[in-house]
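== chain A ==
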Amino acid sequence: SQAAKVKACMVLDTGGIDDHSFNAGSWAGMQSATSIADVQYLPSTSSADFQPNIKKFIDLKCQLIVGVGFSISSAIVAAGKANPGVKFAVVDDSAMDCNADYSVCNAVANVKGLTFGTDQAAFQAGYLAAGYSKSGIVATYGGAPYPTVTIFMDGFAKGVAYYNSAKHKSVKVLGWDPKNPSSGTFVGDFANMNKAGQISSNFEQQGADVIMPVAGGLEAATLSQSLKSGKSVVVGVDTDAVASYPQYSSVILTTVQKGLGAAIKSVIFDVALNRFNNKAYVGTLSNNGVSIAPLHDFASKVSSRLQLDTKIVGSGVRSGKISLSN
Partner candidate 1 sequence: MSLELRGVTKTFGSLVANDNINLKVDDGEIHAILGENGAGKSTLMNIVYGLVQPDSGEFLVDGNPVTIHQPADALAVGIGMVHQHFMLIPVFSVLENIILGHEQSTKIGSLESSAAREKILKLASEFGFHIDPDAIVENLSVGVQQRVEILKALMYDAKILILDEPTAVLTPQETDEFIEIMKKLRASGTAIIFISHKLREVKAVADKITVIRQGKVVAIADPKSTQEELASLMVGRPVNLTEKKTIHHDNAVVVKVSELNIADEVGRPLVSNINFEIHKGEILAIAGVQGNGQTELANAMVNLHKNVHGSILLDGQEIVGLSVNKSLHSGIAYVPESRELDGLIGKFSIAENLILDTHHEQPFAKGIFMSNKAVEEEAQKKVVEFDIRTQSIDAPVSSLSGGNKQKVVLARELSRPVRLVVACQPTRGLDVGAIEFVHKRILEEREAGRAVLLFSTELDEVMTLADRIAVMYKGEILSIVDASATREQIGLLMAGVKS
Partner candidate 2 sequence: MKKFYNRIAETALLPFLSVIMAFVISGLLIVFSDAAVLKVIGSPGKFIKVASSTFMNAYIALFQGAFFDPHLTQGHTLLQGFYPLSETIVTATPLILAGLSVSLAFQSGLFNIGAQGQFIFGAIGASYVGFHYTFSPVVHVTLALLAGIVLASLWGGFVGLLKARTGAHEVIVTIMMNYIAGFFILWILKTKSFLRPRRIDPLAPNIKPSAELPHLLGSTMRLHAGILIALLAAVFVWWLLNKTTIGFQFRAVGANASAAKTAGISVGVTTMLTMTIAGALAGLGGAVHVLGNQYALTSDIAGSFGFDAITVALLGRAKPRGTVMAALLFGALRTGGRTMEANTSTPLDIVLVIQALIVLFIASPALVRFIFRIKNLQSQGTLASKGWNG
């Protein structure tokens, strides 16, 4: 029989377990490791819950405590320093321990930061979307203007721009302009389906035929709108939308995947096999930490030329030939 299982615990961000985004994705990673780990999570209703939730898990003798979201990072770092015997990881933050004026930041021995260059995959998706669009207009919107949200929108818009310069086209992006990052189209929260559906419909009226919602569960509203109107297709985010919403597979072009699950699973394995390290993990196209999902239903609808080009763009980003920084 096997050795005793690792006890791995996760403190969620305020979005909750059903956010169809980083909480859900991270938790899926935890669950995929149940062969070697006992897993458990606690939700947070606000940032005030972070510290007590972490403390609870320390009391419950968790060996690995994973925190989701950048805002839990400092609480995890503090807990890490106070509890050297416990391993910690943070999703979406590099989890550095900084001095008072944030001029010097160091990693903590038992804390691992997991971050994701989602803009790389979104870039690829933007390229694909621009190539797929027949109207020459694509769109993206967010739930609320958080950096973890806008990074998707940014990559997407840059991917479109790259397509334009490469193919001498002028595909437009609605909802986000990398040059003017203070404005953009947002629902205002991650709960208002009605508004999200309406925003999608507004995009369609402006002629957009590819829409990327970066709004957790509100994705469903856009999928539903697309399916009903038949005027657009959707680029999902985080986890393969075809898996989460099989009923909408006919309008899911692809998904900008964030490999949360795999990253977390590997941290759990590291702890189980006693090879945990605090080296920051950055998910990129190169290490498959971020990627675009298979085209599923659209494999036959997207020209093989575009499919190939998209792959080439991916390798360009991977190798650094294509830079996203401007």
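We adopt the following convention: contacts are C-beta pairs under 8 Å (C-beta built on N, C-alpha and C of every residue); 3 or more make two chains touch, one makes a residue touch a chain; residues count from 1.
Inclusion criterion for the candidates: all candidates are chains of the complex that A comes from, given by their letters.
Keep in mind the model is a prediction, meaning the values are calculated, not measured.
J.: Quick one: in this complex, who touches chain A among 1 or 2?
T.: In this complex, among candidates 1 or 2, chain A touches 2.
J.: Under the touch definition given earlier, write down the residues of chain A that touch candidate 2 in their complex.
T.: Per the touch definition, chain A meets candidate 2 at residues 14, 40, 42-43, 45-49, 51-53, 55-57, 59-60, 70-71, 74, 93, 100-103, 144-148, 182, 188.
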